[in-house]
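Let me give you the structure first, and then I'll get to my questions.
The other protein chains are all here in position, but one chain of the complex has been omitted.
Residue numbering begins at 1 within each chain, and the chains themselves are lettered A, B and C in the order written.
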Amino acid sequence: MIKNPVAWPDGARVAVSFTWDLDADSLLHIMHPTDSYRRVATQSLMRYGPEVAVPRIVEMAKRYGVKMTFYTPGWSVERYPRAIEYILEGGHELAHHGYLHENPNERPPEEELYWLQRASEAIRKASGRKPVGYRAPWFKYSEHTTDFLAQEGFLYDSTLMGDDVPYVLESAKGRIIELPFHWAMDDYPQYIQNDDLNYLMPIKAPNQAMEVWMAEFEAMWEYRGLWVTVWHPFNSGRLARCTHVAHLIEYMQKKGGVWFATSEEIAHHVQKSIDAGTHRPRVDRMPYYREPIPELRRT
Amino acid sequence: MIKNPVAWPDGARVAVSFTWDLDADSLLHIMHPTDSYRRVATQSLMRYGPEVAVPRIVEMAKRYGVKMTFYTPGWSVERYPRAIEYILEGGHELAHHGYLHENPNERPPEEELYWLQRASEAIRKASGRKPVGYRAPWFKYSEHTTDFLAQEGFLYDSTLMGDDVPYVLESAKGRIIELPFHWAMDDYPQYIQNDDLNYLMPIKAPNQAMEVWMAEFEAMWEYRGLWVTVWHPFNSGRLARCTHVAHLIEYMQKKGGVWFATSEEIAHHVQKSIDAGTHRPRVDRMPYYREPIPELRRT
Amino acid sequence: MIKNPVAWPDGARVAVSFTWDLDADSLLHIMHPTDSYRRVATQSLMRYGPEVAVPRIVEMAKRYGVKMTFYTPGWSVERYPRAIEYILEGGHELAHHGYLHENPNERPPEEELYWLQRASEAIRKASGRKPVGYRAPWFKYSEHTTDFLAQEGFLYDSTLMGDDVPYVLESAKGRIIELPFHWAMDDYPQYIQNDDLNYLMPIKAPNQAMEVWMAEFEAMWEYRGLWVTVWHPFNSGRLARCTHVAHLIEYMQKKGGVWFATSEEIAHHVQKSIDAGTHRPRVDRMPYYREPIPELRRT
Partner (left out) sequence: MIKNPVAWPDGARVAVSFTWDLDADSLLHIMHPTDSYRRVATQSLMRYGPEVAVPRIVEMAKRYGVKMTFYTPGWSVERYPRAIEYILEGGHELAHHGYLHENPNERPPEEELYWLQRASEAIRKASGRKPVGYRAPWFKYSEHTTDFLAQEGFLYDSTLMGDDVPYVLESAKGRIIELPFHWAMDDYPQYIQNDDLNYLMPIKAPNQAMEVWMAEFEAMWEYRGLWVTVWHPFNSGRLARCTHVAHLIEYMQKKGGVWFATSEEIAHHVQKSIDAGTHRPRVDRMPYYREPIPELRRT
């Protein structure tokens, strides 16, 4: 079912990357720029991420010996330094997720680049090292993003959904590795109900949400794919849900054949396999489009 | 429970038609004509259909010896020639699904006809043969559609929801066979969450979605009906979901009494049964209405 | 758990009334007055109600010896005479559901009364008898509705949700019996997805929807309440769903202690019990409010 699987290290059948978008309350401010400061309950909901969930997740990851990736807006890096310390001390990866969770699809390219650089610098300041991985806020990867990531020296992106295994994005400015996921791997559709976020789902029990992610895992294990979560500390890191994450890790470890890795480690492995000639990846020339498609003119 | 069942070939209890709407990214362009080119993540999500899912589905269909139907917008036929080759080489049916997934209910009749003809021509060019089957984009079958389909020589439509078995649509211009389905047979309500598509469902696990389609199958099997999916390669063709489609086919084959057929084969069988006088179908005079109902004037 | 249960006939523990809102396509016309005639797919979806589902439901009801109630807009009565014949020949009740499913909460009282009378007349013409029961379209019972129902000689209403057992609505013009239900008893939240109806639910499998109604039934059976569905032929009358309705009736009949009755029969029983002094109902003086509440002036 998968045409071009990557040979994972040590013969593992699946690469598993627990990745967390640590937005904190950045979203609230960008969505309600004039009165976010008034919306204290949603602030408290989202601050639970860096303040309560991150220490819990880091502790849990340590218990199971698993390294994870935290895609964090630059503003959140600056605002919640203790959470960032937990992440770094735990040996986890800090990756790029915009500066204020701003939407690159609604901004001119020079603004996208400005925020990209500003957030990279925030991560460099906090961790001593520029990020090598990126996930676009709101998944709003733009027609310029590949160019910008390549010229800024990024190794990989994890925003797109075009395959079940890593592939390569190539632009005029260079190449990056894409670590794809898809919407079923996100925890918003399972758990989030909040009118300040303009998002109302019929909240599921953790075991029901886990069925979705387990089904993805079993298939990726069977066919040697890549399993990447898009979870949020304030959401899947809530107590009851986090206990189910722990059970999932236990299940995976018991089943075996799983390579637990940060996104960076996976991207490096793919890059190395390409360089060594042991893997010939799919290469997508980016962007797919530079302007409205001409066929629309008649409509 | 079904008044007027069709006698399916070889005494089968149910006619099963796996039909896929291969929209690719046509929807995105029609929904966001000025800036679809910026929305790369959703492009990648939808391109997964022709690039990853179609080869997978075709391979799976071959494994089980099942022929399927792919309702494909003309633009997608032109844009993704390799996917179309897979479909045709696999012996599957290529059917009509508009040109750019444009909405016929929002357009004057001459535009509906223009796009209908343009997409037919795109399919003819790709396959050497004009399509004989149609499904209206967005299910927006118009008051002129029956006329247009009849005059353009179509054999059947599969957009309407008026019965559990095929019936006949008759207009001033001729007759076509209707292969009805209903919304429960669509995979969007089970699986899709995407703000660019303005569509937010609480994504289900594949086994939960399958319960919906299994219930329809069991009932159609019991009462000798027609089971037609409206699935999308980028959606039900994702890895985990597609493994469940495979299990479903296995289940159906084991159960027996199932006639797996393309929509065209089913329509032909119905037409032949009518011509032979062995089936007297329901005939609906179309359209049901030509103008606003007069009773509304008082309201 | 129920303070004031009604003593049902023959010591039954629960009164069960299968009631169907046979809207047909009235909703579509009232929601899209200028272009409903263009939306053929949704027409076909809703016409399935009178054309396919009603004969099926009537046949099923006959098989189990159960009488049901069909709340039908006057326009639908006029438009689908064969469905009405099925209903009447089956011995079922034809009740009032507006004329074109118009919303009484958005209309002046004289218009509400106009449509109420017009639809009553449509039912009288079709059945030889004015309806005695009412359910407001969209559940939009107005501050005038009790008055109008009382003066028009109605026996009961089944729109409100204020109790688990029948109660009395009293206005200056007289009294009617209220047969309450609540939203969990409606089949739209379980099954409907249709953009023309501006309504998008994640369609459930019939067995999952049945869990909702079964839970209500078990509780009403336990505590001697009233179980009233708000189902729609085009929806719960679809083949797979209808087979589950049949199973539910079988289950109820096997369990015993169930009084299957039309809404009219239940209202008559309650009225008789009140008249005989064997039941002292809750009486609500209507309307609850005649104008905006005064406390709002400060806000």
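Throughout what follows, contacts are C-beta pairs under 8 Å (C-beta built on N, C-alpha and C of every residue); 3 or more make two chains touch, one makes a residue touch a chain.
Bear in mind the structure is a predicted one, so any value in this text is a computation, not a measurement.
Counting contacts over the entire complex, the absent chain touches A, C. Taking the complete complex into account, C:292 is the one of C:128, C:277 or C:292 that touches the chain left out.
Screening C:152, C:196 or C:216 against the full complex identifies C:216 as the residue touching the chain left out. Interface note for the absent chain: among A:40, A:172 or A:283, the touching residue is A:40. Even with one chain removed from view, chain A keeps its contact list with that chain: residues 29-30, 33-45, 47-48, 51-52, 55-56, 59-60, 75, 99-100, 102, 114, 191-195, 200-208, 238-240, 242-244. Although one chain is hidden here, its contacts on chain C can still be listed: residues 1-3, 105, 136, 138-143, 145, 159-164, 180, 182-184, 186, 188-190, 199, 201-202, 204, 208, 211-212, 214-216, 218-220, 222-223, 225, 286-293, 295-296, 298-299.
Assume only the chains that are shown with their structure count from here on.
When the CA atoms of chain B are superposed on chain C, the rotation angle comes to 90 degrees (nearest 5). Chain centroids computed from C-alpha atoms place B closest to the centre of all protein C-alpha atoms shown. The geometric centre of chain B is 34 Å away from that of chain C, both derived from CA atoms. If each chain is reduced to the centroid of its CA atoms, chain A and chain C end up 49 Å from each other.
Multi-chain contact residues of chain C (touching two or more other chains): 202.
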